[in-house]
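Notes to accompany the following structure.
Every protein chain but one is kept in place in this view of the complex.
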Amino acid sequence: MTTTLFRTGSGGLIDRSRPLRFTFDGKSYSGLQGDTLASALLANGVHLVGRSFKYHRPRGIMGIGADEPNALVGVRRDDARYTPNLLATQVELYDGLDAVSQNRHPSLENDRMAVNDRLLSRFIPAGFYYKTFMWPHKAWDRLYEPRIRAAAGLGVAPDKPDPDSYTQRYAHCDVLVIGAGPAGITAAMEAATADARVILCDDRAAMGGSLLSAASVTIAGKDSSVWLDESLAALARMPNVTLLSRTIAFGYYPHNWIGLTERLTDHLAVMPAGRPRERLWQVRAKEVVIAAGAIERPLVFPGNDRPGIMLADAARTYLQQYGVSVGRRVAIVAAHDSAYRAAHELRAAGIAVVVIADIRSRPAVANPPDCAGTRILSDASIEGTTGKLRVTSITLSAGSKRETFACDTVLMAGGFTPSVHLFSQSRGKLAWDPELQAYLPGQSAEAERSAGACRGRFALEEALADGMEAGRAAARSAGFATGVEVHGPAVTVSHPIGEGGHIGATSSSKGAKDKAFVDWQNDVTANDILLAAREGFISIEHVKRYTTTGMATDQGKLSNINALGIVSEATGRTIPEIGLTTFRAPYTPITFGSLAGRARGDLFDPARVTAFNDWAIEQGAVFENVRNWKRAHYFPRPGEDMHAAVARECLQVRKSVGIFDASTLGKIEVVGPDAAEFLNRFYVNAWTKLGVGKCRYGVLLREDGFILDDGVVGRLAPDRFHVTTTTGGAARVLNMMEDYLQTEWPDLRVWLTSTTEQWSVIAVQGPNAREVLSPLIEGLDVSAEAFPHMSIADAQMCGVPMRLMRVSFTGELGFEVNVPSGYGAMVWQAIWERGKLYDMVPYGTETMHVLRAEKGFIIVGQETDGTVTPDDVGLAWAIGKAKPDFVGKRSLARPALAASNRKQLVGLLTRNPQIALEEGAQIVSPSAPGTSIGHVTSSYHSSVLKKSIALALVRGGRARIGQILHVSMPGGSIPVGVVAPVFFDPEGKRINV
Amino acid sequence: MQRFSALALLRHGLGRHQGWKPQWRNAAPKPSYDAIIVGGGGHGLGAAYYLAKVYGIRNVAVVEKGWIGGGNTGRNTTIIRSNYLFEESAALYDHALKLWEGLSQELNYNVMFSQRGVMMLAHNIHDIQVFKRHVHANRINGVDNEWLTAEQAKDYCPPLNIDPNVRYPVLGAALQRRGGTARHDAVAWGYARAADALGVDIIENCEVAGIRRDMAGAVAGVETSRGFIASKRVGVSAAGHTSVVLDMAHVRLPLESFPLQALVSEPVKPVFPCVVMSNTIHAYLSQSDKGELVIGAGTDVYTSYTQRGGLHIATHTLEAICELFPRFRRMRMLRNWGGIVDVTPDRSPIIAKTPVTGLYVNCGWGTGGFKATPGAAHLFAHTIARDEPHPINAPFTIERFRDGYLIDEAAAAAVAH
Partner (left out) sequence: MLIIRCPYCGERPELEFAYGGQAHIARPLQPSDQNDEDWNVYLNLRANPKGWHSERWRHIHGCARFFNAVRDTRTDHFLATYKMGEPAPEVPST
């Protein structure tokens, strides 16, 4: 194990008493509790952690947090828990952590693809792939693209199902504060003191933001760390405050709906059993305070990507927060005064700062560091760097003098970019601040306000005061009284952050030999952006898409503003004239699993089951999904396949009797003095004359004239109807009924109640159906005379209330027994026992389909497809001819629907009765085999008829009865005879017994 | 036009790429044109290209309110297929697919059309019936589409979970091998460059504020943020904003505009070889050349021009993705965005003349416009040039909604029973 040579002797927020072992690319290292993977690697002197996307250049850790472009690693807990593309700056160290670098072959030190950088890069600038790989014609798919794909990508996707679980939580609060830095903490404190319910979230493990790395700072007379601890403790004690660390606010959605994800276990060495890995919070906040801070900006100069080149304030933070020296000999390139603060603090820790090269003519900061050993250059130009796997020198020029400084680290202090991502996501308007040279939050679109560095209040004192004001304002807007105006706490700072900054490429980038990177992760250089501008891509969105700058996993947190600066210079337009690319959610990448949450397996889309589900399972039923219902498809006996089971079930229903679960059909109780009138207007049929105790088959159209649904409607009383719908159509039909009732015909006194779940429905069908049921029925004569086909009545069965319908979807004598669902299983069992005397079979949906097809009954969704009228499927008889209107009637008169050559329902019989047609097969005329004139809608082997039967929609079909047509199949066509669509008992004798 | 080729790259590489010219001119509007296309997406730029190339009308302007390709062209999941049910649709989309197959060469711009195959999953018996009907209908219409068993589907797409014991098992799939994806931005830029080379003016940052008509009511030109531009022929190809533009000519179309979302994951090494669509559980997935998993989400329920939607739409989609591909559960969403799709009552497009002489419209593509880009562009150009539709787009009229001649692909897949 390597010793951690770069750990300072004291300081930092790590726990020096708790060493942790970890491996990186198989090599073992030691870190400390409180480290991130990045800080632990740096403590071991490891800067080289990855290879770049395109050129495979060696890359080191550059930043400290979510903005890190280079240090992407894969972390493997076990075989199934591999996560690619994690930022080493965000991965918290735990004992035994196993991380690997990505996008290199065979190793990080020797990457074969680095040839891209050395030899090819000149020929593969931005967008090169649009200009080549077009010849020969077919080579793109087969040759070029597979190679490009293999080269692209970063990490490797997991190859096993993720065993972890994820959970979700919805929350409401008065004030959501995003970011627990100085401004966020004071905002939360102020809002909470006013009694508002506050949620304060921060993406880091520890709250405090920049205060975690503050050195020699006092707030309200206390050391800043003491103030921070006391403030957080005070917030934690308040019952109206929820503190969420390791929680990133990733998305700002309409109406103050904010998405957060909380990381629960990734930082633990041992995963607690059953604990979710992440929690998605969806927060509806009355008011939001965004205190997201700022992102340090790199400088664009030649060779600015060697390992050891990093952001200056990040380096300072590694020192103060983790006790890590990022190097021994440091050069700083600066466009912002913060460089001097970093220099001071690094020197105080004993690190040599060999040079500060300020590209400005005169730093605004008053106190440059004690000059012993540190050269300070102004008007400096950064000519380049050297070093293979780590920077070894930097060449600078100032005036006419050009000098090379040996160093192992180069720090970039390019200034700070306010983090306006969430504000922009909320659709607030950004405003360019020429003074600060930054986009700042302007006019809000939601109930939010920004505070602190994210709106350009960089100085600590300002940020604290700004947070207080924002917290108070948010509480007031949420309806809470706030006390008298108070001022922010007094602050002393030994080295203020200062000002300055640079946007775009530095002067030396032009014409330089080495690449000057703008977007490190996507390998976009300043020259790439200039090339794009040269080729006419001058809209910033075009520049982004052509060069891919800002499109990597960091989503341009470091690169966007510099890209903007380069385009600005190249096109002679100001930055606000060029505009910005859109900030899109999520702020940082969010695990799919956390967004999917608990909705997996059985909970993905909970299945609806009927009261007879357990019984059917016991009987060995095979199920099918129909919408979100589970329906018994068939009931195979040992050794039977579907075909055999269905053949047996069909025969037995026609011979004796069968029992079928019809509970999934939709049921709506339509009640009120105007119920009949309502149905008259709604269904195509006429209902006024339907007698009490009688049923009628109803057809429902959409207003555009096409069939939407069907079902039997029974009249229980002059003002009460029992309406049934298809299984899939139940909710749709009820919603449509309510729509017309509430918004078109509010004059009608009608009330609708869905009773689908209330009634269990047992269909008993077959010649012996009456024998099976009648002994169980109380208070109702079900003889053929007293209770003919299409009757309905309320009575009792097995001592419970029953609604009995004499209806048939099989063509046999049939009843549908409706009983309250709670009694369903008991009644089913009673009928089942009784049915044994008649060898009653349970049958499923497949047999139901065959039996109805033998009778030519349509199924909505199978014979119809949303383009079919009642006449098309032979249901014109159902239309109430005398009615002036019903839903869809007017549309039936439109030219297309009234045309004579429409497709019509017919039956088809194959010459060879053993050949069953394929559903969906196309029908052609023998004389025009290339033109479809219809299709097979249903096709079955009929065990009853001992032949195959099919229903079809055929153009002008009814006139073709008696003709021979062809069904086109891949192996040739199958001749079929066109017949009437009723194959069994066309006179309907069997139902009237 | 500077030819693009490997040789050109080599030559320019030696010159440090200083010699490349703008791919299209940053044109300022001329006082008048023979035709104006409103909307600089793939459809509009393509229409201008075909007007110039096929129909010899080169004095053409494309006016775009923002930057070209910035609407749905640059926001979609780039799925390309033509295995539609009705012969009208199949003819339209297959016309496009055939043009896709030669588009890179036609434009001398690599649009990265990748025929990786589009697989549509069947999860229940109704799906099987519907997809088999598609397969049979497509065969008659000369469109490739084949039925795969679940095992064959798994062979074609190894990450697929075909465990029969899941909530919505994969029972089979319809595969169109000629289907695939393309690089959306390149389509806009390729058409822009090729059209520009033929003399077409591409005018960005030029928002149409009015449509001027002459005494007879015919189109006379467009008022724009950059002044009036005269033309007797104006083709509107403005996707989600079609209603807004046509409103200026007092033409009402049966359109509603909805937010449609999509998202991508972080880039990973190749792991997903084709396009998979599951209409039943709402999952649409492919992997881009960059390595991102590209995922189509659904539309929000309400009309909107905000180009964004609710988080619940994206989470619903990811539930389905994680269920179909449990290995992707640890992957992460990198970007989520929205577009505006204009939807007709039958969800099929309109490529037609309008009641106003000289005003033409190409709209109503809903969620499926990208795949039709070259075909729609060509047919729209034909309609404008000849003042009458091409036989392929003749059924896609405005009047079909009045008369009932709907082309309702979605209804044909409707579920009931």
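For clarity, chains are labelled A and B in written order, and residue numbers in each chain start from 1.
Just so we're on the same page, a contact is a pair of C-beta atoms (placed from the backbone, for glycine too) under 8 Å apart; a residue touches a chain by one contact, two chains touch by 3 or more.
From a predicted model like this one, the values you see are computed outputs, not experimental measurements.
Although one chain is not drawn, the whole complex shows that of A:D704, A:E816 or A:D872 it is A:D704 that touches it.
Among A:R284, A:R608 or A:R902, only A:R284 touches the chain that is left out of the view. Note on the undisplayed chain: of the listed residues B:L311, B:L334, B:L359 or B:L379, the one touching it is B:L311. Checked against the hidden chain, the listed residues A:R637, A:R890 or A:R911 yield one contact partner: A:R890.
Considering the whole complex, the residue from A:P146, A:P254, A:G579 or A:G880 that touches the absent chain is A:P254. In the full complex, the hidden chain is touched by subunit B at residues 241, 243-244, 247, 252-257, 301-306, 310-312, 342, 345, 401-403.
For subunit A, the residues touching the chain absent from view are 253-257, 282, 284, 427, 445, 703-704, 735, 738-740, 742-744, 746, 884-885, 889-891, 893-895.
Everything below uses one rule, namely that only the chains that are shown with their structure count from here on.
Note for the complex: subunit B touches subunit A at residues 4-6, 8-10, 13-14, 16-18, 20-26, 66-70, 74, 87, 102, 104-105, 108-110, 112-116, 123-126, 129-137, 139-141, 166-168, 180, 183, 185-186, 189-190, 204, 265-271, 281, 287, 289-291, 306, 308, 310-311, 314-315, 318-323, 326-337, 345, 400, 402-406, 408, 410-417. Every residue of subunit A that touches subunit B in the complex is listed here, in rising order: 81-85, 122-125, 128-135, 137, 140-141, 145-146, 148-150, 152-162, 164, 166, 251, 253-254, 257, 259, 280, 282, 427, 527, 531, 534-539, 541-542, 545-546, 548, 553, 555, 582, 584-586, 589-593, 595-597, 599-602, 604-605, 607, 624-627, 633, 704-706, 709, 726-729, 859-862, 864-867, 891, 894-897, 918-922, 924, 930-932, 935, 968-970.
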